[in-house]
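Below are the structure tokens for one structure; questions will follow.
In this view, the complex is presented without one of its protein chains, the others remaining in place.
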Amino acid sequence: MLKQIEGSRGVAEAVAMCRPEVVCAYPITPQTHIVEDLGAMVRAGELKDCEFINVESEFAALSVAIGSCAAGARSYTATASQGLLFMAEAVYNASGLGLPIVMTVGNRAIGAPINIWNDQSDSMSMRDAGWIQLYAETNQQAVDLHIQAFRIAETLSLPVMVCMDGFILTHAYERIDVPAQDQVDRFLPPFEPRQVLDPADPITLGAMVGPEAFTEVRYLAHHKQMQALDLIPRVAAEFTEIFGRTSGGLVCPYRNNDAETVIVTLGSVMGTIEEVVDAMRDDGHSVGVVALRSFRPFPHTALRMEMKNAKRVVVLEKSLAVGMGGIVSNNVHMTLHGSSLPIYSVIAGLGGRPITRSSLHSLFLRAMDDDLEETEFLDLKTDIVERELEREKKLTRPGSIAENILRDLGVVDAAKTA
Amino acid sequence: MLSVRIHGRGGQGVVSAAEMLSVAAFLEGKHAQAVPSFGSERMGAPVVAFCRIDDKPIRLREPVLAPDALIVQDPTLFHAIDVLGGLAPLGFLLVNTGRNIADLGIEKAVEHLPKKHVCTVPATEIAMKYVKRPVPNAVLLGALCAETGVIGIESVVKAIEAKFPGRLGQANIIAAKAAYELAARA
Partner (left out) sequence: MAYQQVKFYQTGTLTVGNRLLDDALRTVQATMDRSNSLDSGHRACQGCGEALGARYALDAAMRATDNQLIATNATGCLEVFTTPYPESACRIPWIHSLFGNAPAVATGIAAAMRVKGRKDVRVVAQGGDGGTTDIGFGCLSGMFERNDDVLYICYDNQAYMNTGVQRSSATPGGARTATTQALGDEPGADFDKGKSVPLIAMAHQIPYVATASVDRLHDLEAKVEKAMAIRGARYIQVFVPCPLGWGAKPSDTIKVARLAVESGLYPLFEAEDGEIVRVTEIRRQVPVADYLKLQKRFAHILGNERQLARIQAIADANIRKFNLVKTSEGG
């Protein structure tokens, strides 16, 4: 049924239809509306047979889900940013134990300095923790991916993180085709755990593994996640059969068939980039874009297939590996290992900085002239940066970087500067 | 595509305004996207919200930099931030005030706009009269219908009803219709 609702609300309705048995809630901007909506549904009796638990921290949120999932209950929670880091130990634990928990990450920057706005640093920080990571471009996809996530998780016995841009998606009202309960029930059978804590058949979960077996255990975890490369497209195809629309999969190309300049990205910025690609195609440029739907496992083969005509690749990401450069571009380098294609890494949108059509347009034009640095920061205020670097050279105590920048920008009264 | 930008302060229902506008457009079979641009919950701080309306799916995710219509729920913002920035040459301006444009000190800034595209409505006063609360958002949407014709008043009425059930919704509807009449006559 078509509805005009907040993205978070859509996700809550989708998750509710997946019949979760345990939902753990701890507030953190920008996911909180999701768990609030689920809590209200449980209280109103709309979401039955579900225990909604208000926990004392994100670490507790995922830990409670670990317990309930290990005991055979379909379990869900949501977090972002600092919260995801706070539960980091549990994130690794859940995948190590092979527990099919589904968790929403409302992508948000990580401090310090504290910042509540969108970028993908948070989910990127957990990219190697053994969870499957799916990225939604629109709220429709967010809804669809959560439903697929439970299916993927329970088939492989591996936890799945569904990532959606904070505020841009979570707090946006847009048209969403919310599925019907019977469709979801057809698509998602009841949870049949591969292993379960049950007095009728006792097992020991979480034993200690030493040097003689640990490598093999980790190899098999890697191998299991690689199976998702086959499973994710199959699940997406089944989804299309039942729900009647294309959603999910490993990668999503747009006008990329013959593109000489291929842009690779993830998440909601894909929409803006599609607009720019259309405008540039109208101007006769050969440009296309590919969104990574699955980031873990990384779809090297599927992505390589999108590079058939490529003369260059531009990776546009909302994350940064401090001391190295782009995270996503680093992964793309691995995809194109051995090829001579120039790969430009563009860091954009950090901490909620808007990514505009005009900035992208100029950026892509420069890319086509191969006039980009290997690593570029989109819309970096270079004069501000240079002023701060000068300051640091001259003063032993240059003061707080953020404060100096804000004064230079005129956001804070410059008259008080030393 | 039509882009609307709504300015106000925390507590004035700016975000709800954008949401209701998007729902009204949805009820008319259009695609609409409403997004807030704000931070932590705090009363009184400047708040901006955006609403895009189109006949086809909206892919753009940037802030509304060149609005076709601008709603200003709090005129004190004119001297605090660049409210009018990017307003289209033939754009619409709707200001919540009982004063006139000259009194607000923005006459020069809007003199290039068509006269009928600049509208002032004492929305807070209207809201106080009918809703007994100084929240002008629904009222201004009623005026927007009359000023721009971009959305029908009946759709706005349904959107208000969906957002505010019961007596509060009904009161807001009466207020919105009053503003609609006022703006239509101007």
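Letters A and B mark the chains as written, and numbering starts fresh at 1 in each.
As a working rule, a contact is a pair of C-beta atoms (placed from the backbone, for glycine too) under 8 Å apart; a residue touches a chain by one contact, two chains touch by 3 or more.
If you're wondering where the values come from, they're calculated on a predicted model, not measured in any experiment.
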Omitted chain's touching partners, listed by label: A
From the list A:1, A:112, A:213 or A:322, pick the residue that touches the absent chain. A:213
Touching the left-out chain: which of A:8, A:31, A:68 or A:81? A:68
Where subunit A meets the chain that is not shown, the residues are 21-22, 24, 49-51, 53-57, 59-60, 63-73, 75, 89-90, 93, 97, 197-199, 201-210, 213
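Methods note: only the chains that are shown with their structure count from here on.
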Cα-centroid distance, subunit A relative to subunit B, in whole angstrom: 33
Taking the complex as given, what residues does subunit A use to touch subunit B? 2, 4, 6, 29, 116-117, 167-168, 171-175, 268-272, 274-275, 354-357
Which bits of subunit B are touching subunit A when the two form their complex? 18-19, 22-23, 25-27, 31-37, 39-40, 57-63, 65
